Each structure stands twice: as structure tokens, then as C-alpha cells.
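What follows is a structure written as C-alpha cells; I'll ask about it next.
Of the protein chains in this complex, one is absent; all others appear in place.
Our next item is chain A:
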Amino acid sequence: MEFDALMLSRIQFAFTIAFHIIFPAFTIGLASWLMALEFNWLRTGNPLYRNLFRFWVKVFAVSFGLGVVSGIVMSYQFGTNWSRFSEFTGNVLGPVIAYEVFTAFFLEAAFLGIMLFGWERVGDRLHFFATCMVALGTLLSAFWILSANSWMQTPDGFAIENGKAVPVDWFKVVFNPSFPLRYAHMVLGCYLTTAFAVAGMSAWMLLRHPHDAPEAKLVGARRSMSMALWFAAIFVPIQIIIGDLHGLGVLKYQPTKLAAIEGNWDRMANMPLRLFAIPDEEAETNHYEIAIPKIGSWVLTHAFDGVVPGLKEVPPDERPPVWPVFFSFRIMVGLGFAMLGLGLWSLYMRWRGTLFSNRLFLTATMIMTPSGFGAILFGWFTAEIGRQPYVVYGHLRTADAVSPITAGAVTASLATFVVVYAFVFGFGSYYLAKLLRRGPDPVEDIRGDDLGKKPKRPFSVPDEGLEGRPGHRAQPAE
């Protein structure tokens, strides 16, 4: 491996985008989570939901800020480090990425200010509208950027003129073959990431307090964990099905990537499902293989004797590095099944009535806090490394995409990014931990749903639910 501008730029891009994706993945889910909390607050008037909104919106703000600043880096890196990629794809991907800015970034940014600071200025309804717009912005942003990424995986709707891609059919460009399922898989992945993070952080807050602590202190964490685990229990199975369908698309459009994922060297029917192996690129074989016969073909083609492509069908210089793809994929799937397991366990705990008291379960939930982030990162490693040696699959090699820059300049920038991101990430985690340690504000007045077993506060007036609603204009500003 030679550390030239190409290799260093690849490392820099991988590092900065892997760092970046953590935050949008979290905020896409959190924005919708906040929308749900605020909706429940407006619907029921139960101050529990307002307090939860106010708590989780702080977590959202930290994570969104980190997402914005690391995202600006991405929008310039296409040019600074990958100018030949920009030249080749500009006619096609330029407008797609511009649509993300037009439709998503401004929407998020403008309404974020109102969502964070404007409640007492705009009132309940407009504030809820702002929250909805932020959530919509995150989903639109994911739409366009995943469309652009999918085009690089399964390019469509274009022609090549003068050594550059030019658009022919915009609908096919945007809705290229791998886009719809990739979008579904990623958005659901973000939602699940948030669900497991919220559940895990709430479990931690519960574990920190004795079980008989005042209800008011625990109710926020309990309600958050309960909602998040309902979501997880329902949607992890759906995500596994979407992931499987997405895999069928890879089989069809990116057979070499699929062969690397499966560690499959020879084209074959009745392919076994390889649970573990050490792929050997020199000898073009696997060592220490542990596999279940025929199941691999069944998973991919839904028939035991289905034919699966092999790596040897293409020359070595058109194959991706095998072992990172092979292992990344297995880590992602492993995390997915661990998430499924926790979801099922939570259902059992609910049935037993010990969801909030079983310390083993709470500890497991806490340990699973970063599981979604892990699954997303390893999923993207699989997708992006599996596409190599191409950056635009079948059309532009990564080696031909790099800018005419010097290794020295990229070494300096890469080192700076690593140091700065470590510093910023360290402090971000520290402040996040501080927020979690404090937890949501205690709720004195619990009612309006199944958690409302406590008596109302003495002498409460009938419309007390309105008291302290920050948007209520009759109230003094907080």
C-alpha cells in the first residue's frame, strides 16, 4: 500500500464521512422522535411529554451541530480531493446534490432555530410545525444524498460524452435501481439507531437510580425506553426483510460486490451460507470456513439450487478487497440479529411486567446503545468497499477520480481532521454524558395515560394541563 495522494484522500474521505454519518443517522431518528413527543404533548397535555421533548431536544441540538459542521466538510471534499470525480459526474450529480441544499438544508436550518429557541415566541402550533419541518428536512436530505450515492452504485439514465457523464433521463438518474430500497434501508436504520440509543440511554438513567426512587424522577426515562423499545420490536424484523430485498438488488446489479460479501470465489449453485471464513485473496480461496450448506443460495435467490456469482469471474484488478467486505457485512448482520433479540426480549419483559426492573435486561439495553451506529457504519463499509475498485460502478475507477494534489497537503489535512474530530467528539460525548446524568426534568403531575397512577396534585385547578405550556401567550416568558 503506497501512501500517495490517492490513498491518503481515500482514508481522509472514509474517516470524515464515517465521522459525519454518525450524527445525521442520529438526528434523522431524533427529529421524528421529537415530533412524536411534541405531538403527544399537544394531544394529551401531559407535561411528561413536554419535559421529554425539552430533554431530548438538547441531545438533538448537540448532535445536529456536529452533523452540520462535519457535513460542510463533505460538500467541499468532492472538489478538494476528488476533482476528477467532480468533472466526470458533475453534470449528473451536481444538480442532485444541489436539490439537497435547496429542499433540505435550508428547511432544517431555518426551522431549527425556531424549534430550539422560539417556542415562547411563536406558540404551540407553529412550534410543532417547525419541529415537523426539521424532521421533514432530515428525511429530504437523506433522500437526495442517498439518490446520489445510489447512482454511484447503480448508475442509470445517463450517457458518456467527451469522457464525462451527461444526463439523459432525470427520473432514471434520481430513481436509479438501488435507490428506493437503499433509502428505505437507511432511513429505517437511522430510526432504529435512534431507538436503540434512546432506549439504551434511558436504561442507563434507570440503572443509576434505585428501583424505588420517586416516580417523578424515573417516569421520563421509563416512558422514553418503553416507546423506543416498542418501535424496535416492531421495526427490526421489517428492517431485516428490507435488508434481504436490498441484497437481491446487489446480486442483480453488483454481482462482484455480492461475491465478496459472500466470500464466494467460484460461480455456483447450492452455495453454502458462510458464517465465518478467512478469505485469502492470493490463493483465491477461504480458510477455516464454517458454513451451512445450501442456505446461502436460498437467502439470495430464495431457491436452494440458485446460482450465485463468484469473484473469479472477473480479473483480480476488478475485485474489491474481500476480507473487509466479508467481515463488515457479517458484523452488520450480527448486530441486526442482536437488535432483533433485544426487541423480542423486551416483549417478554413487558409480558412479565419487569421491563423497568430487570437489571440484566436494563444492562443489556444499555450495552446496545451504540448498536445502531455500528450497524450503519459496517453496512456502509460493506456498500462502499464492496464497490471498489470503482467509485462510479463500472465507469470510473477510484484511482482515476482523485485531484491533482500533493501527498504532503493531504497528509497535513488528514492529520488535522483526525486531531480536531477526536477533540470535538470527545467534548461532545462529555457534554452528552452530562446531559444524560441530569436526565429529564422530574414530572410532578403525571396523568392522562397508563403511567398516570399517581393522584393529581392537591388543589389543582381543572385546566392545570395548560399551566407552564411554554407557548401559551398568557404565561410570562420563561
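The working rule: contacts are C-beta pairs under 8 Å (C-beta built on N, C-alpha and C of every residue); 3 or more make two chains touch, one makes a residue touch a chain; residues count from 1.
Keep in mind that, in the parts below, contacts and distances are computed from a predicted model.
Q: Consult the UniProt record of the chain that does not appear here and report its protein name from "Sugar ABC transporter permease", "Phenylacetate-CoA oxygenase subunit PaaJ", "Ubiquinol oxidase subunit II, cyanide insensitive" or "Aspartyl/glutamyl-tRNA(Asn/Gln) amidotransferase subunit C".
A: "Ubiquinol oxidase subunit II, cyanide insensitive"
Q: Of A:80, A:270 or A:358, which one is in contact with the hidden chain?
A: If we include the chain that is not displayed, A:80 is the one touching it.
Q: Which listed residue, A:315, A:353 or A:404, touches the chain dropped from view?
A: The one listed residue touching the chain not shown is A:404.
Q: Among A:103, A:270 or A:354, single out the residue that touches the unshown chain.
A: Of the listed residues, the one touching the omitted chain is A:103.
Q: Could you tell me which of A:7, A:116, A:248 or A:299 touches the chain that is not displayed?
A: The single option touching the absent chain is A:116.
Q: Residue-wise, where is chain A in contact with the chain that is not depicted?
A: On the chain A side, contact with the omitted chain comes from 54, 57-58, 61-62, 65-66, 68-73, 75-76, 78-81, 83-84, 86-87, 89-95, 97-103, 105-114, 116-122, 133, 166-167, 170, 403-406, 408-409, 413, 416-417, 420, 424, 427-428, 431, 434-435, 470, 478.
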